[in-house]
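First the structure, which I've put down as structure tokens, then a few questions once you've had a look.
Note that one protein chain of the assembly has been removed; the remaining protein chains are unaltered in position.
Going by the order they are written in, the chains are A and B; count residues from 1 in each one.
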Amino acid sequence: MQGQTAREFIIEVDKINKEFPGGVRALVDFSTQVRKGEVLVVIGPSGSGKSTFLRCLNGLEEIDSGSIVIDGIPLDDNRKHRLEIRKEVGMVFQLFNLFPHLTVVENINLAQKLVRKKTKEEAAEMTMSLLKKVGIPEKANNYPSHLSGGQQQRVAIARALALMPKVMLFDEATSALDPEMIGEVLDVMKTLAREGMTMVVVTHEMGFAREVSDRVIFMDGGRIVEEGTVEHFFTNPQEERTKLFLSQIL
Amino acid sequence: MYGKKKTKITRLDIILLLTLLVGVVFIVYRVTVGLNYKWNWGAMVQYIVRYDTETKRYVPNLLLEGLFTTIRLSFWGTILAIIFGMVMGFFRISTSLFKRMVGRSYVEMIRNMPPLVFIFIFYFFISDQIMPVLGVDNFIRSASPGTQKFFGIILASPELFAATVSALISLGIFEGAYITEIVRAGIQSIERGQWEASYTLGFSKYQQMRYVILPQAIQRILPPLAGQFISLIKDSAIVSVISVQELSFQGTQIMAATYYTIEIWTFVAALYLIMTLSCSLAVERLEIYMARSR
Partner (left out) sequence: MNRLMITPRARRTGLVFNRSTFFDILKFILLIAVLTFLIYRGTLGLGYNWQWFRVPKYLFLLEDGTFTLGPLLNGLMVTFRITAWGLVLAFAFGLVTALFRLSHSFVAVVVARGYLELIRNTPLLVQIFFLYFVMAPVLGIERLFAAILALSLFEGAYASEILRAGIVSIHKGQWEAAHSLGLTTFHTYRYIILPQAIRRLLPPLTSQAISLIKDSALVSTIAVYELTMEGRAIVADTFMTFEIWFTVAAIYLVVTIILSLVVTIMEVRFKVVH
């Protein structure tokens, strides 16, 4: 399986199941495939399993059965495989999870040095170019607590991008932000999408989906209820549950 | 620290097991070969119980007697400590500055001193100065055999009576400082709103305490109090230094006589473990029971 050059799908999820203690079935025979460069948006009510699905993709959550293959590497018990996947999959969290005791550049440099084994100079170069890209180079030597929520999230995106991942996961990246700051973060995400990054985005921001997503999945109860393009969802949703959910968020 | 719930054998498991194995082998080797130690676990039995030819029964020997003394010291010591602790605890939250100062000084003095030094001072002070004044020694010696036997069971035999009581008072005053803080914290943890509500309902200070504050505070005080009892069981070992014949003291005595160091201290440690662990279990049961009846 490995060694093939142009893979068709960069993420292959095949009938994964996950049950939490207490009997909650977060994912039920869930399957999907994501192409390189595709922007997949996942929507659904809370408890539908969308965050769980995302967190299974880089190993934060363990699946009970089924298989996940990222860029040809299976997510199994092999430590090397898991490490490779974590390098190739970047994640942006709802609560940012920046390291408060490190400055912005230190936050972004750290993994580059430890995981990608770059030198101080190489890391610093990448960090500054990323900070420019997300629009806050002047905050390089500040501590996270001195930044606004939107700025912190942009640093978090830069931190994940610094490892040059092949896939970026966004777990409700703007849900914890004040409304006036959502835009600046979404702008960064849109730029990334347009540059061809493979993205799986859990969000409620349908405007974002409309602009850059290739496909939208609506999840409920751990399964895919409906999927299609954004236009499909706006103009012609099929399922009752889909219509109900959309009427609540739009 | 992350998520894998499957029980696997990790590298750390292997490393640790090997290290432990090497360690155990090394120690056993050093003990038997290097020190020429003659193991004699059987000898321990005779220090637990011995056959008394006079009464033709098995009577407790040094170790068991030491154990009983430790239990007595812990029990009565805790009772005394609770008395001191409650009084001083109320002092510490009193509206009178004088009382607060007294309470605070009591706690700070004791908590900033090693227990050993405190016991040295107080035991000497109490046994040499206070006991003669109270005539404790005379009391027990001139008591009827029945009274003597009674006190012998719950406290100590006549020869050791004054010394045990002195040690008891010293331990009680010492642990009382810690209980003071437990009581204080427990009462202060009751929200202001309880005080305010009962105040506006016209309760007097006494009524506030008796019907509103204390019933709630008691629940919060009991667990740490039980913990303090367990602490006292361990702290009672200190009085072995002033020759009170509790468990650790008996340990040193037997060691001096027989040199069976490993057996003795293993056994003594095991006895303490049994005491504390059974108390901890009882406390856990108590906490579950209390939580259920809420």
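A few comments on the model shown:
The rule is short, and it goes like this: contacts are C-beta pairs under 8 Å (C-beta built on N, C-alpha and C of every residue); 3 or more make two chains touch, one makes a residue touch a chain.
Predicted model, so just to flag it, every value in this text is computed and none were measured.
Considering the intact complex, the chain excluded from display touches A, B. Residue in contact with the omitted chain (choice from A:7, A:25 or A:87): A:87. By the touch rule set out above, chain B reaches the unshown chain at residues 1-2, 4, 7-10, 12-13, 16-17, 20, 27, 30-31, 34-35, 93-98, 100-102, 108-109, 112-118, 120-121, 124-125, 128-129, 132-133, 187-188, 192, 195-196, 199, 230, 234-238, 240-241, 248, 251-252, 255, 261-262, 265-266, 268-269, 272-273, 276-277, 280. Interface with the hidden chain, as seen from chain A, comprises residues 58-60, 83, 86-87, 89-91, 93, 95-101, 110-111, 114-115, 143-145, 156, 159-160, 163.
As a convention for this text, only the chains that are shown with their structure count from here on.
As a whole-number value, the distance joining the C-alpha centres of chain A and chain B reads 57 Å.
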